[in-house]
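Excluded from the complex is one protein chain; the other protein chains are retained at their positions.
Entry: chain A
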Amino acid sequence: MTDMSESWSGAGLPPAAAERMAEVRGSGTWSSALSTGEFAAVRAVGFEPVGQVMGSAVYHVGRSGRYWGYHDCLFNGAGFGFSFGGGAGPAPVALSGQGAPSAALVDVFEQARRTALGRMTAECSVLGGDGVVAAELTMAPFPAQPNCLEFKVIGTAVRANGPVRSKTPFTSHLDGQGFAKLVTAGWVPVELLVGMSVGVRHDDYRTQRQTYSWQNVEVTGWSQLVHEVRADARTQLQRQGARRGGDGVILANGTLRVWREGCLRAASRIGGTSSEQEDHVAEATMIGTTVARFETGGSRPGTLAVLPLGNRGDRLRKRLAAVASSPYGDPAEYRRLVTELNDAGGQG
């Protein structure tokens, strides 16, 4: 290995990665993180692994505070007493998808993720792969420096048997078995996508009144906040999916985070650094893969109802461990496996 002294402009692959790719391509030996089951499944549908590929990017992402101003609630009544602020009408949801200041923050995240994904597909292309399966996209704090995040994506590059090649490799969060099932049923993964949205809403008079009520009451403003943020993340996902095309998006996982922040707008209105008024911020992220339907000459096998005789308990436990250790293991899949494991009872 080199001593990392080569300088790198940020374009193309980092020198260390380029060197590893050249080595792998020369040696004819591939590495992969696929389990035996996944490997067999991928091979069975006519694809073979060509190597483990990775893409990474460290970004500085400053988020909260007045300097960045991302979490501005855009409410005209902020900072006024409630008797006056009430005249400004209900507080709106400042949504990143509609050009609120938080859009800049969402852009940084999107750019970082796209850089990491781009580097991974570049590695895949160098190895002559047609796409990446079991790509795991993670975001972790960079330990040495505050406010720095590492965006990393790692997966296994595969190559299709046959003469046809696609210009851009596909990327997909699906594991080997998932990929095999999809291809068998006549669907090909296209692109791993992340839809993200940030919404900010000022806690206006009505919201406060509702939260202090003695009666059952819906907190309408907050319902609106979480609904709009989720819906926006979904729209972003669709928008990104349409960029390259496809027929649909299969979601891997979706998360929503809600927290409270001192209202920036109210603070600057009264000329201080903080105010008693507060905003609620919601951040929704949805990860998924676009899929496209293809027609094929051969007939597709239908699904068969089966009674398994094998050691089902062990297999389920292995699947469960795999789902639990994956960074965006599907919680629904996890619950299903647990139930199935309980149902299996003495038959395991």
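Observations, loosely collected:
In the analysis below, contacts are C-beta pairs under 8 Å (C-beta built on N, C-alpha and C of every residue); 3 or more make two chains touch, one makes a residue touch a chain; residues count from 1.
In this text, contacts and distances are computed from a predicted model.
Of the names listed as "Acyl-CoA dehydrogenase family protein", "protein-glutamate methylesterase", "Heavy metal-binding domain-containing protein" or "Sugar ABC transporter permease", the one that matches the UniProt record for the absent chain is "Heavy metal-binding domain-containing protein". Within the whole complex, the absent chain has one touching residue among A:A18, A:A33, A:A103 or A:V258, and that is A:V258. Only one residue from A:A160, A:L192, A:A267 or A:L320 touches the chain missing from this view: A:A160. Taking the complete complex into account, A:L237 is the one of A:C73, A:A157 or A:L237 that touches the chain left out.
Residue A:V45 is the one among A:A18, A:V45 or A:V108 that touches the chain missing from this view. Residues touching the missing chain, restricted to chain A, are 36-37, 40, 44-47, 130-131, 160-167, 170, 174, 178, 181-185, 187-188, 190, 210-211, 213-219, 222-223, 225-227, 230-231, 234, 237-239, 241-251, 254, 256, 258-260, 280, 288, 290, 292-298, 301-312, 314-315, 318, 330, 332-333, 336 (touch as defined at the top).
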